[in-house]
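Here the complex is missing one protein chain, while the rest keep their positions.
Labels A and B are assigned to the chains in the order they are written; within every chain, residues are numbered from 1.
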Amino acid sequence: MSAVSGAPALELVGVSKRYGGVAANRDISLSVARGEIHAIVGENGAGKSTLMSILGGLVRADSGAILIDGREARINSPRDAAALGVGMTRQHFQLVDTMSALDNILLGDEGGALLARGRARLRAKLSGIADETGLAIDLDARAGDLPLGARQRVEILKALARGARVLIFDEPTAVLTPDEASGLFRLMKSLAGKGASILFITHKLGEALGVADRVSVLRAGERVATFDAKGLSAETLAEAMVGQRPPPRAEKPSSAPGEILVEARGMRLRGADGRALLDDVSLSLRAGEIVGVAGVAGNGQSELLEVLAGLRRPNSGTLRVAGLDIDFTRFTPAAARALGVAHIPEDRLKQGVVAGFRADHNAMLGRQREARFGGRWLNPAAITRHCADLMARWDVRPASPGLAISSFSGGNQQKLVFAREIETDPRVLLVGQPTRGVDISAIDAIHRRLTALRGAGKAILLVSAELDEILALSDRALVMRGGRIVGERAPGAANARRDIGLMMAGAAEAAA
Amino acid sequence: MRPAPVFRALAAPLAALAATGFCALAVGENPFGVFAAMVSGALGGAEPLAFTLYYATDFIFTGLAVAVAYRAGLFNIGVEGQSLVAGAGLAMAVLAGGTLPAYAPLVAGVLAAGVFGAAWAAIPGWLQARRGSHVVITTIMFNFVASALLSWLLVDPLRAPGSMQPETRAFAPGARLWKLDDALSALGSPTTGTPLNASFLLALAAAAAVHIYVFRTRAGFEAGVQAANPSAAACAGVDATRVVVRAMALSGLLASGVAVNELLGAQNRLILDFPAGAGYVGIAVALMAGSRPMMVPLAALLFGFLAQGGAELGLDYPRISPQIVVAAQGFAVLVAGAALGSRRLA
Partner (left out) sequence: MTMDQAYSWLSATLRLSTPLIFACFAGLWSERAGVVDVGLEGKMLAGAFAGAAAASLTGDVRLGLLAAVAASLALSFAQAWAEIERGGDQIVCGMAVNMIGAGLTAFAGAALFGEGGRTPALTAGERVTPVVAGLDALTLAAFAAAALSAFALARTKLGLRVNAAGENPGALDAAGGSVRATRHIAVAIGGALCGLAGADLSLAQAAGFLPGMSAGKGFIALAALVFAKWRPGACLATCLLFGGLDAVAIRLPDAVVPGVGAVPVQALQALPYLLTVALLAGFVGRARPPAAAGQPYRRE
């Protein structure tokens, strides 16, 4: 290794990146020494993935510099990154499932037209790496047959075989079992012990504290602090991550929850890969209350919404809606609607609207079977009138029902989806990420609407990655992690924010 | 397919024109002379015009068939085979009803064509919705199965007794569609000698009906949602299986129009390979029309012009094969297909 002695293996100086008007990264500077494991923590949207993409050559920074071994580096493509000795393990593995692990590592750097020699050479090299680091896998297994942890090791080996000295791990434990995760941490430590520098992006505080030498905290695109991991407490870190925010406004009038409208018991859902997406989830939802579901994205909240909305059939469990036992084989989105369950999907621009369609057709989406739109023969005048009506009441601009929905701003598209689902007077409202992609002025309006619906006796399940939103709106907050509900807090309780943050991060299971 | 900007809509016919021109140049002919011959051969007078409309009739039906499936997100390559099977159904009904009063065999024939065409198309639809086999490949395969089926029917059970030709006996005189020439001779005007018949009006009516289906019915709306955004369709409670099977059945129903035009309007018997590639031209027609039903007749007219103009070329230019039209259509489809992709990538 040729390096300027003393210089950090990787250094970022004043890196900034804006997307439109939003600063994803603002003047970020940090350094990773040789042999150091440096964790970067932050909430969703704090700017971690943008930083990753810049280092991996997928995105170019607007300003700032990246130094490798003290020399300024230009990383314009994944190829450049590899040539500079920067290897990356992404959240979504880039492997060819039908090929052996060995061929996956070989791909792109085959060493000759015939593979036999390249394969033999690579085998030798990998066995050297295995001796040095203990990182060994079944090289002849099909990548698609390997468990996720092993797939990840293939990615790491791919980087190491190409001589990577700086390794970047982007949320590496997101898909791993606890056993696999601890195996990964041992490996990271061993690699660092051999002189590799590791940048470790995570939102799990416990992991950062357990494995890193130093921890940097990103918040709203800025690096707000860097701590020495030794002696650092999870509380300090959580506070730095979520900030010292004013307590949620208590403008919510008190409301006496009424009858139970949704009651789920022991719901389990397995994904195609057999992983548990929902693991024994039970919850109840009463008229006149908002139940918040907090959690880091990808911990089962989306699946919970989908099951309750009739979009996915759970493998087991029972569900009662408005006093009726649900037969899951017949519980379609249409059936859910008929029972008075409205669903505002998380990704409204993708699941909630059809981009090429007119606004008024989008305003009918999901309601197209209602008689007022004409039945089998659609009544264009009624469709347009309905949309104009929603637009007026929700202040959607421009108020042009005939315009393609894609000509509206994201915020206005969202308003129309909200209007469509809420104005049907549902009994139960399932809301995913209600303020994602909505500008600040609209956030407040949406919050007020939700509070008003609660006052009107609706049962509302609110899934949000924004802890503030959960704390401000809900009567009870559930926390999901790994497909389970790991705890419940009243938002008004002392230390609720910190406790929920810790449960989300999995740093304090005991706190539940 | 979203409405294409004008230049994209024109790129395909221009490619067809350019290909024809280059071919003319390659055999040492003046391209503009060739174009002029095509125009006069297809549009210059009552007879050429009537032939052009007769060809366009097939292309309206097949263009609508491809478009209605595409509007539901499905690529039906099997219109050719669906027309064939519709023709088999038509012939069996007409021949079986031979002794019935005048119009009964005609009506029975049209209905049977529709049912057979729709059913033959619905099978790949059902296979895709329920068994996961892609409709593109299965409809291609079904074209060849249909072709084999027809050739067996015509050499064995349906062949006219005593005939060596693979064709049925002629249909009863009542099972014949009203022709333009019937009206002209009734008026005492000179006839055109063309098979242009009432199917042309039926095709125009079909275009209007498909327009209403796509833009004015709930079923058409749901199909559009399913095509444009399957995950939004799922959220909106759209039954994907029903959408797919219905779209394919409708597509096959429209494909049966070719059988009606060719067998009841022109041939008056069932013959081999009567669609003669119209099912494939339908892909080009639908692409060029951006799958808008009311644009389909216009695009079909263009291809009708090419077919008739090409067929007439041989009179003035014996060295230019009418098959040049097929190549010209191919270049039009290639350019349209490439544009389809770049729009998707944009």
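The rule is simple: a residue touches a chain if its C-beta (ideal position, glycine included) is under 8 Å from a C-beta of that chain, and two chains touch if they have at least 3 such contacts.
As the structure is a prediction and not an experimental result, all values here were calculated from the model.
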item	value
Contact partner of the left-out chain, one of A:L10, A:A24, A:L95 or A:L278	A:L95
Positions on chain A where the hidden chain makes contact	78-79, 82, 94-99, 103-104, 106-110, 112-116, 118, 158
Hidden partner chain, residues of chain B it touches	23, 26-27, 75, 77, 127, 131-134, 136-138, 140-142, 144-145, 147-149, 151-152, 155-156, 280, 283, 287, 319-321, 323-342, 344-345
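Following the convention adopted for this analysis, only the chains that are shown with their structure count from here on.
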item	value
Geometric centre distance via CA averages, chain B-chain A, whole Å	49
Contact set on chain B toward chain A in their complex	2, 216-219, 221-222, 224-225, 228-229, 231-232, 234-237, 239
Residue numbers on chain A that touch chain B, as the complex places them	309-311, 332-334, 337, 343, 345, 350-357, 361, 364-366, 368-369, 373-378, 380
